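Just one protein chain is left out here, and the rest sit where they should.
Labels run A, B and C following the written order; every chain starts at residue 1.
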Amino acid sequence: MTHRFTLRVYYEDTDLAGIVYYANYLKFIERARSEWIRTLGIDQREMKEETGTVFAVRRLEADYLHPARFDDELEVQTTTEAVTGARIVLRQHVLREGEVLFTAHVTIVAINETGHPARLPANIRRQMH
Amino acid sequence: MTHRFTLRVYYEDTDLAGIVYYANYLKFIERARSEWIRTLGIDQREMKEETGTVFAVRRLEADYLHPARFDDELEVQTTTEAVTGARIVLRQHVLREGEVLFTAHVTIVAINETGHPARLPANIRRQMH
Amino acid sequence: MTHRFTLRVYYEDTDLAGIVYYANYLKFIERARSEWIRTLGIDQREMKEETGTVFAVRRLEADYLHPARFDDELEVQTTTEAVTGARIVLRQHVLREGEVLFTAHVTIVAINETGHPARLPANIRRQMH
Partner (left out) sequence: MTHRFTLRVYYEDTDLAGIVYYANYLKFIERARSEWIRTLGIDQREMKEETGTVFAVRRLEADYLHPARFDDELEVQTTTEAVTGARIVLRQHVLREGEVLFTAHVTIVAINETGHPARLPANIRRQMH
């Protein structure tokens, strides 16, 4: 039940050390989450317009194991670790040719327009059952 | 009547070529425009909340003359070139120790929530008089 | 002889106006150029490591016609307009379902490690013939 998403490293992702800038891994795993959410049949744009609800990251634990470089083809693997009514914990790896470069635990919540917690969509809560 | 804004180049701004990534100059000059708009007594957040109006770039002509590097202290100079009821053209330079590294003509419009053109705030239109 | 590249708009690309932040179109068209260069048989990473040469944008003229939004699937079309020994001018469009949202003329040069102009690779110069 692992979702897989591939991406390419471009100039915009690198820094002067010649490797991917550390904040950009968070962009990579967010792209993967957006694609994973789409596969669950959730339209994030519709959800925002109709209910004012968006997903937000509440907590992140990340380990930077090996640097990704310009032109690398990377795979992001996303697995659900835990779901309650209000939050979901994902495990996300970024790999290059099978080697894990970056790994994170990400806690996601849903929030409404006033920034308060909202119930996660049923299609998300259903992930663990 | 030139507005001056200084900024520092950080890791996030550079790419593997060791210089500032070309899209990031647009961030630099947008920061300077936001600070210039503040000096005109316009609160962009209030403007958006109360009237749904935001500024948008319609056209950009940019010349990249010399690269900026990590840790450089840069100055953005912003000058008004022309204003009509609907659009304003700015000239913006990015300098390092007096040397122009980047220069742009930027055409700005105001748009409402549906994306249609809105009248520029009076404090902006007044700039040329 | 138009190169086509598709991409998705993610959260990272948007701003509080709910549309793609204006600097990010430059990222989109740079990704497309990197993929186009790859199709010409040029390995940018190898080029940098072996000869110290990288591509740099010298001039940009861009028109923002309609805003792209979160979750849009966009196509970048890249066409060569002119090539000399030292520089190449590209025309790049960003489209959504056939509608042009953004269009740019981009002048590219090759520069060596000291930042001085280098001869463009033969595979690039050959584009116009």
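FYI, contacts are C-beta pairs under 8 Å (C-beta built on N, C-alpha and C of every residue); 3 or more make two chains touch, one makes a residue touch a chain.
Since we're looking at a predicted model, the values are computed, not measured.
Peer 1: Which residue, A:Arg4, A:Arg38 or A:Arg59, contacts the hidden chain when the whole complex is considered?
Peer 2: Reading the full complex, the residue touching the unseen chain is A:Arg59.
Peer 1: So one chain is hidden, and I want to know which residue out of B:Arg69, B:Arg96 or B:Arg125 touches that hidden chain in the complete assembly.
Peer 2: Of all options in B:Arg69, B:Arg96 or B:Arg125, contact with the hidden chain holds for B:Arg69.
Peer 1: Which subunit C residues would touch the chain omitted from the figure, given the whole complex?
Peer 2: Subunit C touches the missing chain through residues 11-12, 14-19, 21, 23, 70.
Peer 1: Contact with the hidden chain only, please: which subunit B residues?
Peer 2: Its contact residues with the unshown chain are 8, 10-12, 27, 30-31, 34-35, 43-45, 69-71.
Peer 1: If you put the missing chain back, which residues of subunit A would it touch?
Peer 2: Within subunit A, the residues that touch the unshown chain are 16-17, 19, 22-24, 26-27, 30, 48, 54, 56-64, 66-67, 115.
Heads up, the rule we're going with is that only the chains that are shown with their structure count from here on.
Peer 1: Report the chain closest to the protein's overall CA mean, measuring from each chain's own CA mean.
Peer 2: If one averages C-alpha positions chain by chain, the most central is C.
Peer 1: Using CA atom averages as chain centres, what separation in Å is found between subunit A and subunit B?
Peer 2: For subunit A versus subunit B, the centre distance works out to 32 Å.
Peer 1: How many angstrom between the C-alpha centroids of subunit C and subunit B?
Peer 2: Their C-alpha centroids are separated by 22 Å.
Peer 1: How far is the middle of subunit A from the middle of subunit C, if each middle is the mean of its Cα atoms, in Å?
Peer 2: Once rounded, the distance between the two centres reads 27 Å.
Peer 1: Where in subunit C do residues touch at least two different other chains?
Peer 2: 27, 30
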